[in-house]
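With one protein chain withheld, the remaining protein chains of the complex are depicted in position.
Per-chain residue numbering starts at 1, and chain names A, B, C, D and E are given in the order in which the chains are listed.
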Amino acid sequence: MATVKYVEEAGASDKIKEIYGEIKKMFGIPFVPNLFKAMANHPAYLETTWLRFKAIMGTGKLDPKTKQVIALAVSATNNCEYCINAHTAALKGMGFGDQEITELMAVVDMFNGFNKFLDGLRVESDLKP
Amino acid sequence: MATVKYVEEAGASDKIKEIYGEIKKMFGIPFVPNLFKAMANHPAYLETTWLRFKAIMGTGKLDPKTKQVIALAVSATNNCEYCINAHTAALKGMGFGDQEITELMAVVDMFNGFNKFLDGLRVESDLKP
Amino acid sequence: MATVKYVEEAGASDKIKEIYGEIKKMFGIPFVPNLFKAMANHPAYLETTWLRFKAIMGTGKLDPKTKQVIALAVSATNNCEYCINAHTAALKGMGFGDQEITELMAVVDMFNGFNKFLDGLRVESDLKP
Amino acid sequence: MATVKYVEEAGASDKIKEIYGEIKKMFGIPFVPNLFKAMANHPAYLETTWLRFKAIMGTGKLDPKTKQVIALAVSATNNCEYCINAHTAALKGMGFGDQEITELMAVVDMFNGFNKFLDGLRVESDLKP
Amino acid sequence: MATVKYVEEAGASDKIKEIYGEIKKMFGIPFVPNLFKAMANHPAYLETTWLRFKAIMGTGKLDPKTKQVIALAVSATNNCEYCINAHTAALKGMGFGDQEITELMAVVDMFNGFNKFLDGLRVESDLKP
Partner (left out) sequence: MATVKYVEEAGASDKIKEIYGEIKKMFGIPFVPNLFKAMANHPAYLETTWLRFKAIMGTGKLDPKTKQVIALAVSATNNCEYCINAHTAALKGMGFGDQEITELMAVVDMFNGFNKFLDGLRVESDLKP
């Protein structure tokens, strides 16, 4: 159970209701995810986080699928169940099947391992940008 | 300084020399990265790791650029200097500029943050695959 | 299910019973938390850990609320369900409401993100103590 | 060395210059920290991150010192050198001496340890909010 | 629920069936662990991972019990429930009781704590190999 209440649409301020409306529209779903309903306990945080979310996910040169791939790789490395489920769902909606998801995790597996091997032996960096 | 010696080509076994040759060819560089020269202290580990590296990075449906993106996202999340340098270099060689690299890290930033917010409040998963 | 047994008061040694008594008194609860009942499988570890717990949480210049805030920030970053629950409960007992807990996690969110952005781009430290 | 260029004030857009001005004013320093100069490679990210930074650090019920304490506890847990230096400097500017910084890290030490002990034995949560 | 299907023996290719047979034999169990049935969504990954698993766990100078101890220490530090359960079971099968498992976690506790204390204060390395 979450340790704070979720701010439901019914009792929310007009500003929060407006953001909730945008969220449902952008995600194409009929409900507001718990992530945002928890953030709404601190309205200024929700508002600026949503602006930033739109800037990071919606502008720039990287395509949306690549951004979801990054999100899933990060969430797997951190073992965040909520985000793993959400970004796997997003990628499946973009055409990823079990093979692509497994391939992604094979890369996550390999480099999490290499990261620790390299750090654990203090191997000097010799491939640089 | 690395805590173990690097196995240099000069004194390596024929099997290791063969792997070193393949590595230089695949990476298109005239030297063997320290990563593999450290692994060579345990030859069976180097040999099977190289086979697996080729399978993970060279087969399947995800394209090589996407795999480098995953590698960099994982390595940034783990703060592995060697791998961050190596995969940033790889992505720059594939056409990523400062904007793309910064965009990638903006996504890494946002989801590392969301991961901890969600876990820290025990928010229930409601977006599932 | 825990992977080791909990050492219950009934069958515990006198020394462990004494520590259990102190724990219940300090926490103001009628039971011994599982954390300590698991530690009691290694009595010298429980005994010295309890001495250290009292020194870290009960002496020095930082106030008890600040120490609980640190404990929750650390536990959220590590995604430790037991500790997140325990320290959220402690802070609620000290007057934190949903807004304060959410604010705390907003800070946890932001700096977990910045940490990875900074490391992921190898940004040089220019703000130093 | 950072893997992307820093966007210096001289060549920056008017919008970025404005943000840089606000940053110097808020931090009370005569230069723009590298953190923000790296973010400026993706202007929409810098702009919304700065808005969010001001909301998280400048509004709400938790006091500024508590927020710096959280930032340092998170950064120590993640081993982010840039942020550790920056937030230690901020706390020293707010009156923390070597004793308070060491006390803070003693709490970070203890709960990082407890987190892993509890997870490593799958100890069931019995202290709940 | 896993986010990808498990590849069951019934419908698997001959190569995968052969690997599954080896796995059951080496682990001395009548079923194939989910770990490998998930990997089988990417056959080349399963095949090379299994070769590498045999090299890492089955060759070299460190004894099998020490390797299980390392696996459990890593898995506790990462909070991976699957691996914690699996390696605790393996160690119990090799003679570890509640005391040894608790002792192992006491060491995990202490050094996870020291790691963060040292990094959080940027303490200079003075004990070197």
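The criterion applied here is as follows: contacts are C-beta pairs under 8 Å (C-beta built on N, C-alpha and C of every residue); 3 or more make two chains touch, one makes a residue touch a chain.
Source: prediction; values computed, not measured.
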| item | value |
| --- | --- |
| Contact residue for the chain not shown (choose from A:4, A:32, A:86 or A:105) | A:105 |
| Residues of subunit E (touch criterion as defined above) contacting the omitted chain | 1-4, 29, 31, 33-35, 38-39, 52-53, 56-57, 60-62, 66-67, 69-71, 73-75, 77-78, 80-83, 85-89, 92, 99-100, 103-104, 106-108, 110-112, 114-119, 121-129 |
| Sites on subunit B contacted by the missing partner chain, in the whole complex | 3-5, 38-39, 41-42, 45, 74, 78-80 |
| Hidden partner interface residues of subunit D, rising order | 79, 84-85, 88, 98-99, 101-103, 106, 116 |
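Definition applied: only the chains that are shown with their structure count from here on.
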| item | value |
| --- | --- |
| Mean-CA-position distance for subunit C and subunit B (Å) | 34 |
| Centre-to-centre distance between subunit C and subunit A (centres being mean Cα positions), rounded to whole Å | 27 |
| Interface hub residues of subunit B, defined as touching at least two other chains | 3, 52, 56, 60, 75, 77, 79, 81, 84-85, 88, 99, 101-103, 106, 108, 110, 112, 114-117, 119, 121-122, 129 |
